[in-house]
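Supplied in structure tokens, the structure appears directly below.
The complex appears here without one of its protein chains, the remainder shown in place.
This part shows subunit A:
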């Protein structure tokens, strides 16, 4: 079922009751969400990505019906053709997975998963035999049949989150919402569960929306990712498009490591201390951004690029070697990733003097970046 949001906004006011997201941003008026518009297609898996306080959890909870949006502007939430703006959470037919599982600790795994079915009104409730069969099917799906009689405290974090997922899926919801579902798990389990959620999603075809602050997770798992900051959706796109053509500087900086180069441009040459780089830009102060893989390291400068640097740290773990370089003209050290072959050829050691040669660089004009100061956080 598709999800459509129009003008959903949220202030954190003085109501003082209930649950208050994970901390509202310290903006004037306590605005947690600017009016948000979002359309999610049927069967899509969308990630809401952003730093903490960006409003992503609030947005998710509003879609779930656990929090209500502002009355002014009067936003609307549609599930398919059904307007659920004023529908109570228990009637929205959603599945919700909490970061800390929120399992009922006094019930067995079986009873946890069966809960949604057993609280159905009597005439809609399946027979106890059917409930048993359905719960066992769900437990099989999450590979926990053997644990049906256990209590949540006897399970590992990953297993508990799988129970929580089975519980959320028991009522066959049209929409599955997940709030940092893997946030409390360790890296390996997280990787495994991620793959498994993707598989489950493709198999069962529900529409899902999940919140994360982990860019890798968002990019790997989602069909599309919505990048959020300060209560706004900065960009929503496929992972590939987000990475290659970021809409603004925030998105660019949030999705990976970034090197900065700041300096004065005069006559097609950018100068920053002893460093110079030929650029095709108008005169004046400019700031360029570079990804680590867009920086090459060489023993000699080129006519276009004279950027002398010193190697300060080397991390040869993984597919590429990560080299940290520093120089007097750099405010913050740069990060360069090079192939193992190049690393061996250059015979890099710490303290070695080299030249950085940019392959590409990016630049965002000031209008694109109204929230520049927020970025360094």
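Operating definition for what follows: a residue touches a chain if its C-beta (ideal position, glycine included) is under 8 Å from a C-beta of that chain, and two chains touch if they have at least 3 such contacts; residues count from 1.
Simple rule for what comes next: contacts and distances are computed from a predicted model.
Peer 1: Would you mind picking the UniProt name of the chain not drawn here, from "TatD family hydrolase", "Sulfate transport system permease protein CysT", "Bifunctional protein PyrR" or "Succinate dehydrogenase / fumarate reductase cytochrome b subunit"?
Peer 2: Looking only at the record, the undisplayed chain corresponds to "Sulfate transport system permease protein CysT".
Peer 1: Can you work out which residue in A:5, A:62 or A:94 touches the chain that's missing from view?
Peer 2: That would be A:94, which touches the missing chain.
Peer 1: Identify the residue among A:154, A:199, A:302 or A:315 that touches the chain left out of the display.
Peer 2: Of these options, the touching residue for the absent chain is A:154.
Peer 1: From the list A:106, A:195 or A:260, pick the residue that touches the absent chain.
Peer 2: The one listed residue touching the chain not shown is A:106.
Peer 1: Thinking of the whole complex, not just what is shown, which of A:3, A:66, A:209 or A:242 touches the missing chain?
Peer 2: A:66
Peer 1: For the chain that got dropped from the picture, name the residues of subunit A it touches.
Peer 2: Counting only subunit A, the missing chain is touched by 16-19, 64, 66, 89-91, 94-96, 98, 100, 102-107, 115-116, 119-120, 150-151, 153-154, 167-168, 170-171.
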